[in-house]
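Shown below is the structure under consideration.
Note that one protein chain of the assembly has been removed; the remaining protein chains are unaltered in position.
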Amino acid sequence: MYSGLDFAANSEPVIRFAFWSGFCAVVLTLMFIARIAVLRMALRRNERRKQAFLSVWRALLTESALATIDPSRLPAISAQDVVFFLSYWNHLQNSLRGDTRERLNYLARTAGIDHAVRRMLKDGDNAERLLAIVSLVHLGDKTDTVVLKDLLVSEQPIACLHAARALLHIDPGALGELMPIIVERNDLPTAAVANILNEAGPDAISPLLADMLRNAFLQGAAAQYMVRLIALTAAAHPSVVYPSLCGIMDKTGDIEVLAACLKSVRTPAELPRIRQLIRHPDWRVRVHAVSALGDMGEKSDLELLKNLLSDSQWWVRYRAAQAISRLPFVTVDDLNEMRAHLDDNFAVDMLGQVVSERTS
Amino acid sequence: MIVEDDEHIAQLLEFLFQREGFGTSCASDGQAAEQMIECGPPPVLILLDVMLPYQDGFHLLKHIRRQPKWETIPIIMLTAKSQESDIVRALDAGANDYVVKPFQPSELVARVKRLLKVQP
Partner (left out) sequence: MISSLIEIGEWIFLLYFIGLNGGYLALNFLSLISLSRLMRNRMIDDLPQFYSGLEPPISLLVPAFNEQSSIAASVHSMLQLSYQEFEIIVINDGSKDDTLKVLEREFSLIPFPEAYHQQLATQPIRGVYRSTRYNNLRVIDKDNGGKADSLNAGINAARYPLFCAVDADSILQRDSLQKVAQPFLEDSLVVATGGSIRIANGCQVSNGFLQKVDLPKKILPLLQIVEYLRAFLFGRMGWSPLNAMLIISGAFGLFKKNVVIEAGGYRTNTIGEDMELVVRIHRLYRLAKKPYRIVFVPDPICWTEAPEDLTTLKNQRVRWQRGLLESLSLNIGLLCHYRGGAVGWLAFPFMLLFEALGPIVELTGYVFMFALFLSGMISGQALWVFLFVAIGFGILLSVSGLLLEEMTFHIYPRPRHLLLLLFVVLIENFGYRQLNSWWRLVGLALWTGGGKAKWGEMKRTGAWQK
């Protein structure tokens, strides 16, 4: 190498430059290889540690889930092993019910895990924090709610979601404070928020959602936000949120908001409006109106739906055919007869497909 | 016989039933279970998970019921699928009972014992 350096200093600039960049590449390569080796060794060490931990604790955890165990039999848990303990412990908590969970909590407290969890929540890295939040759910200690509330405004969506869920489990009363936060944070996926609201239950969320809907609409909130709110009403009691939804349908000029309402509202009281909207110029509205009519339509609506079998939009035709076949008073024979008397080819095809789907 | 893909839960179940004095055997995926069904001796009772690798529990259920020696073995489905339609489907296909996860171990033991008492 020495002679190499020597020559590199003496040649033309281009050769020198080339040599040194190649040299850097080699040094970097060696560093990368060293890093790979270090990572692999750490991985193996961690794996061995985990196996060692499990060989002792697997039986203990299983046993203590099923019967109260004598605390003196529990070995001490080192700080590094807390993560292993918690993932196993959480897993059992999630799969079991009833007094087993109390026994598992008792075990965690006697082993001093609850303090370790709180330490992890304060000082741990992201992953450890999440694990700690999830564990707090099972421990169910009301004193932890303060920390969890702070986490609701965490920059990380995932931490916020877990904190929200944990809060609700520990203290259902926190819903009023928590709901506006998670609904308004648009970095939280609607689906995830819906799941949390589902867990909270319709009794708790319905009045809150109805209020939020009314206020948001009055204040002229953005269509995107309205659509999200309306989608979330699926988890609520219909009787509580429908008045707000109907109020919105009366006044809104936004196609997407209207379509979202039509998707959510299922009450015969709205039938007159739905029958009207079935002729709406925008097909996105027609599709949802047709589906709604399929869920609640009466005998007299059959003609309306039949007309839509020849709509210009495929989706409207498809939903209309499905809607007809869903009507409780329409039998497969009716469908076949209807098909025989239609003179529109699209409609015939569509009904044929739906009959076939229904008989499958 | 326990068919369960989650090793922690399988371990727990084995422990639970061994303590009650049962001998246990365990399969962790659909294929292994199928092999046990085809080659092994019939057990007194089967605990069957629904979500399994390779062959789901519903398939195994039908498969078990097609084996002459296995026809009358009581089967309890143990699964996180809690939809009514899944329960109906399982009972239709020949399951004797259905326990939803998260489950209560003592309740599961009681159900197992009841099924074994009713059977001759």
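All chains are identified by letter, namely A and B, in their written order; residue positions are counted from 1 within each chain.
Operating definition for what follows: a residue touches a chain if its C-beta (ideal position, glycine included) is under 8 Å from a C-beta of that chain, and two chains touch if they have at least 3 such contacts.
Bear in mind that the values here come from a model prediction, so they are computed numbers and not experimental data.
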| item | value |
| --- | --- |
| Selected residue (touches chain absent from view) among A:110, A:154, A:195 or A:307 | A:195 |
| Missing-chain contacts mapped onto subunit B | 31, 51, 53-56 |
| Positions on subunit A contacted by the hidden chain, ascending | 7, 11-12, 14-15, 17-19, 21-23, 25-26, 28-29, 32-33, 35-36, 39-40, 43, 83, 87, 90-91, 94, 125-127, 130-131, 134, 157-158, 161-162, 165, 189, 191-192, 194-196, 314, 317-318, 321, 346, 349-350, 352-353, 355-356, 360 |
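In the analysis below, only the chains that are shown with their structure count from here on.
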| item | value |
| --- | --- |
| Whole-Å separation of chain centres (CA-atom averages), subunit A against subunit B | 30 |
| Contact footprint of subunit B on subunit A as seen in their complex | 58-59, 62-63, 65-66, 88, 91-92, 94-100 |
| Touching residues on subunit B, where the partner in the complex is subunit A | 6, 8-9, 11-12, 15-16, 19, 101-107 |
